[in-house]
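Only one protein chain is missing; all other protein chains are in place.
Right, chain A next:
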Amino acid sequence: MPKQKDNPKNKQGSSKGKNREGEPWIDSDRVMNKAQSIVNSAVNVLEEEIAAGILAAKKIEKKLIDVDEIRSDPDALMNRIRRDSHEVLDLVIDGFAAITAQMNEVIETLKNEKENQSKQKTKPKAASKKPSPDVIVLEPENPMKPGESVTLNLIMYEDTASDPKTIAFRKSDFIGSGNQKISLRSIIIQPKKTQLKPKEEKDISITIKLPKNAVPGDYNAFITCINNPQIRVLIAIKVIE
């Protein structure tokens, strides 16, 4: 056991332990400065630990989440967004709500009009100088089950005598109530791109192939033409268990 010393600061020790002759060996200012610096040190430790915690949590998330699965599961996707950013989530939800409300309005209007129109044969108004508000509504005769497929037919007819028109289709996701969504990959349009000469008629096949994890509910998807946004086709489906 070491001997007890009168002055615990051994002058042979490191420079930090030295003191001048005749002065108290502890400098109170030094103690105070050290105490102040510990507060700053604490702030740094806290920030480091929080950052490390966030990083660790993200790594766990990466290990736990199957990206392909979550992409095909709108609920899980929304949950992830919710965790990552509440503000973004609120905006997205508001956006969905607005889109769904608009879609529902459009559907209601169309359903009334649809009764007087043919479901299968239609003539797009692409060449018309005056924009038409008409939207073609296509829907399968029966509700669909997850994993099921159905093909709908659309006949495109160019009723003008002007130049040939190139039709290139663009499609949206199926949007359901609330946060429900089915990826646009479930819609297959054949052909995706075609040319219509004046007075020519072409068959377009639209196949809907539902994913196995599709959530029951009513969904709407929108198809239009890249070159002519006045071509508007709404696909309405009902998914049941």
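By definition in this document, contacts are C-beta pairs under 8 Å (C-beta built on N, C-alpha and C of every residue); 3 or more make two chains touch, one makes a residue touch a chain; residues count from 1.
As a working rule, contacts and distances are computed from a predicted model.
Student: From the list "Polyprenyl synthetase family protein", "Extracellular solute-binding protein", "Sugar ABC transporter permease" or "Plastocyanin", give the UniProt name belonging to the chain omitted from this structure.
Tutor: Hidden chain, UniProt protein name: "Polyprenyl synthetase family protein".
Student: Please pick, from A:43, A:65 or A:240, the residue that touches the omitted chain in the full complex.
Tutor: Only one of A:43, A:65 or A:240 touches the chain omitted from view, namely A:43.
Student: Determine and list the chain A residues touching the chain excluded from the picture.
Tutor: These residues touch the chain not displayed: 1-2, 4-5, 8-10, 13, 17, 26, 31-32, 34-36, 38-39, 41-46, 48-50, 53.
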